[in-house]
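Encoded as structure tokens, the structure appears first; notes follow it.
Note that this complex is displayed minus one protein chain, with the remaining chains in position.
Chain IDs A, B and C follow the sequence of writing; residue 1 opens each chain.
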Amino acid sequence: MNTFGNIFKISIFGESHGNGIGIVVDGCPAGINISANDFTEDLARRKAGKKGTTPRKEDDLPELLSGVFNGKTTGAPIAILFRNNNTKSKDYSQLFDHPRPGHADFVARLKYGGYNDFTGGGHFSGRITLGLVAAGVIAKKMLAPMKFEANILEAGGMTDIDKAIEIAQEKKDSIGGIVECKITNIPVGLGEPFFGSVESAISSAVFSIPAVKGIEFGAGFKVAKMSGTENNDNIIDSKGTTETNNAGGINGGITNGNDIVFRIAVKPTPSVSLPQETFNIKDGKVEPLEIVGRHDLCIALRVPPVLEAAAAIALADLSLIAQSVKRVF
Amino acid sequence: MNTFGNIFKISIFGESHGNGIGIVVDGCPAGINISANDFTEDLARRKAGKKGTTPRKEDDLPELLSGVFNGKTTGAPIAILFRNNNTKSKDYSQLFDHPRPGHADFVARLKYGGYNDFTGGGHFSGRITLGLVAAGVIAKKMLAPMKFEANILEAGGMTDIDKAIEIAQEKKDSIGGIVECKITNIPVGLGEPFFGSVESAISSAVFSIPAVKGIEFGAGFKVAKMSGTENNDNIIDSKGTTETNNAGGINGGITNGNDIVFRIAVKPTPSVSLPQETFNIKDGKVEPLEIVGRHDLCIALRVPPVLEAAAAIALADLSLIAQSVKRVF
Amino acid sequence: MNTFGNIFKISIFGESHGNGIGIVVDGCPAGINISANDFTEDLARRKAGKKGTTPRKEDDLPELLSGVFNGKTTGAPIAILFRNNNTKSKDYSQLFDHPRPGHADFVARLKYGGYNDFTGGGHFSGRITLGLVAAGVIAKKMLAPMKFEANILEAGGMTDIDKAIEIAQEKKDSIGGIVECKITNIPVGLGEPFFGSVESAISSAVFSIPAVKGIEFGAGFKVAKMSGTENNDNIIDSKGTTETNNAGGINGGITNGNDIVFRIAVKPTPSVSLPQETFNIKDGKVEPLEIVGRHDLCIALRVPPVLEAAAAIALADLSLIAQSVKRVF
Partner (left out) sequence: MNTFGNIFKISIFGESHGNGIGIVVDGCPAGINISANDFTEDLARRKAGKKGTTPRKEDDLPELLSGVFNGKTTGAPIAILFRNNNTKSKDYSQLFDHPRPGHADFVARLKYGGYNDFTGGGHFSGRITLGLVAAGVIAKKMLAPMKFEANILEAGGMTDIDKAIEIAQEKKDSIGGIVECKITNIPVGLGEPFFGSVESAISSAVFSIPAVKGIEFGAGFKVAKMSGTENNDNIIDSKGTTETNNAGGINGGITNGNDIVFRIAVKPTPSVSLPQETFNIKDGKVEPLEIVGRHDLCIALRVPPVLEAAAAIALADLSLIAQSVKRVF
């Protein structure tokens, strides 16, 4: 199930150390301006290189294989390809028999009978999100003037994130974080009952991002402690503006015109330098595992553009669905 | 988008005060024992009548219209119908012009040009989840010996839930809650990369349940404050049993054989007896709204069987998908 | 796979001798006038009772369970139920062990491990097309002013169809036929590359109708004998009107604004009164089979409204898809 969407449909492919990584975007309307430059900013935000991210360096230059002609989308599928260059597959060979805790190594081996590409995490690598970001760029252009902005709120339990990274580096451990996404300029009426709620679509896309373990909309888990009168967002004008925004811009699964706001919990990168006591399949017993290879210390740092992309893709699809059944009454 | 699933596909229909509510379950294997009695327990758990729930009483007797023959599924679609009996549509007429805060009234009116059935919340009513519970019963039977158990952990911020209800009743307000679902006897290998992760499938189904505003798996939002060595679940045997279960039974989107554990935040019922200051479309100004009609004070109380059903439906689909591509290696 | 469509999505259920037969139509826009009367004409055209059709009589009264409010569609799923009344299940018990040639009896038994409802053909009965016709009525209303008209061109190789029926009655045999469907007032631009061609969508829906063994668009099989200059339809005005219509209104899988024209081949009803030499599973040998029960002599006679419905459903979906990605350039 490497496809997502009903009308704005994406199909993702690639492995961390394979020939390339990419995505096909089907169902994008014709006539939208797209150039290679449009991808630069979001891809750069996702890129490694900052403190706390992996030393693996990739150019991440997108090649537009199809679907764009004279600088505009044609209505045909847009295929985008990224080449993998900086691969070091030797690092991973031991992990096939001694699967890393917190990773997909163990389940992938069983699910695919050992035929999965395990180098660099294979198809389970966070590197696959490159394609997601690329598709997100197209979704955002299609959805303009909607605007997506994700930021990391805290890492390792601290709001001073530089400090948190330093502490983790000292401990040779990794840390998790919380990322918030806010989307503005939302029309009323996106989202479909029953299974096409905005929360369903966004969460479904967002949980595809490796390392996400929780999501909450608006006041989120706080609603469990609130009363109805505290939580209800009173409407104050004919456009549906609400006094508060505990609903995170969504009622009955449908956008109410207020900002969509949601937060996710990102777990600490499971690959840490410290040795871990975990089962070795070949040896048939628990043994210390020391992970070499290049890894992010706080993957949450790189998540914001990926999160925006996931949300944009989900909303692009809901937007086209809403348009499909619209009648002028 | 009132359908869900790829192979185990459900299609839901009905309005709160219409002729009936139901669901069609397609893709269920033939030869599974099903009788009307199988639905009794989960439907009873979902039913109103307990303290803190709506005074509306419905028999909620399922009629099996198709797909079951001589007490066993036939492989053809299973259609299940519930009649609405105890409807009082007069109560709702004013809400069309004076939409309730926290409800879908406002967005539904705009989205459907005023043609939506607004009586009793229409298709947005929590009553629609009857169909979900019925489909969940079938999914559970198909998935046996997997076992689903959801419980309310707290309401209104308190673990003494009776007490919480009493306080809310005194205040004439409603309260939210947290519900946890634990699923046991899970095989390794359910869930698909990239968009078919277990978290994606479950969250997508779960956010269809009205009033859910957050979901977290395993350690959930706590992972954001954890280090990698704290969060990683070390594997201790060849079956993949882990020492801890911070992952909630899911790695890389795929079941690892340990229990699936997740929690949801349920908001307080938006319909409260206290007057609320909110926009009246007809009058063009903010006015006090007093909601009559029959409502739950703490909808979270009725959510557990619905949550189990949503999870079972999602896993039934993933289970059939996993079987479809399985080869004996 | 009892569902069809991407946006205008239908889900069909029921067995010939079960509690009921029906369909759920999801994705229909709100605000379309629908009353029970709208179904009368097409259901009557499909009904048995004419010379050459089965003596089984059913009222075929549709009950609108949901999705219609104050005489208009609400935007929520429209569920329609037909009850089975005139069932005689005893007639069919022998066929489980002695499967009828030309029917699904043998394959259904193997596919479903014998758990399929075999009475009256179960879910494979032509009676299931009742639901299709009902959904077709809704699709046609949505697509107006498009107009659908299907007619039987020949039966048993003769254009005098009354005569053909009489001959077959004398021989106690059944006969096949050819049915043509013409659709007028078509906008340019329905249909999607690559797999969403109009021919793909219509043929996919049409081959769901039991007994259809061939379909051809425009000049159809004759194109194989034509040259390019004979077959090409020259365009004569800015609206895309063509001199000839060998393409049947479709170029590159997309409507060109001219009439859509296609024909289907309908096989003779496999249930005939004459004895047939075919394998008896219980006895383990070929034996004469005499089929009792009530059957159509020429099922093609009842196909026209079903064919229109299948085409209308396919075009309703393509129409909403085309609208979804439309931009005003």
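One rule holds for everything that comes next: a residue touches a chain if its C-beta (ideal position, glycine included) is under 8 Å from a C-beta of that chain, and two chains touch if they have at least 3 such contacts.
No experiment lies behind these values; they were computed from the predicted model shown.
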Candidate in contact with the missing chain, chosen from C:18, C:196 or C:293: C:196
Options A:19, A:151 or A:185, residue touching the unrepresented chain: A:19
Chain B, residues in touch with the chain not shown (by the definition above): 6-7, 27-31, 75-76, 193, 320-321, 323-327, 329
Chain A, residues in touch with the chain not shown (by the definition above): 1-3, 9, 11-15, 18-22, 24, 26-27, 30-31, 63-67, 69, 72-79, 81, 111-113, 115-117, 122-123
Positions on chain C contacted by the hidden chain, ascending: 1-4, 6, 12, 99, 101-104, 106-108, 110-111, 113-115, 123-124, 128, 154-157, 168, 171, 173-178, 188-189, 192-197, 199-201, 203-205, 207-208, 210, 212-238, 240, 242, 246-248, 251-256, 265-272, 274, 276-279, 281, 284, 286, 300, 321-322, 327, 329
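Here, only the chains that are shown with their structure count from here on.
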By mean Cα position, the chain sitting nearest the middle: B
Separation of chain A from chain C, taking each centre as the mean of its C-alpha atoms, in whole Å: 43
Distance between the centres, which are taken as Cα means, of chain B and chain A, whole angstrom: 25
Centroid distance [mean C-alpha coordinates] between chain C and chain B, Å: 36
In chain A, residues with contacts to at least two other chains: 6, 193, 321, 327, 329
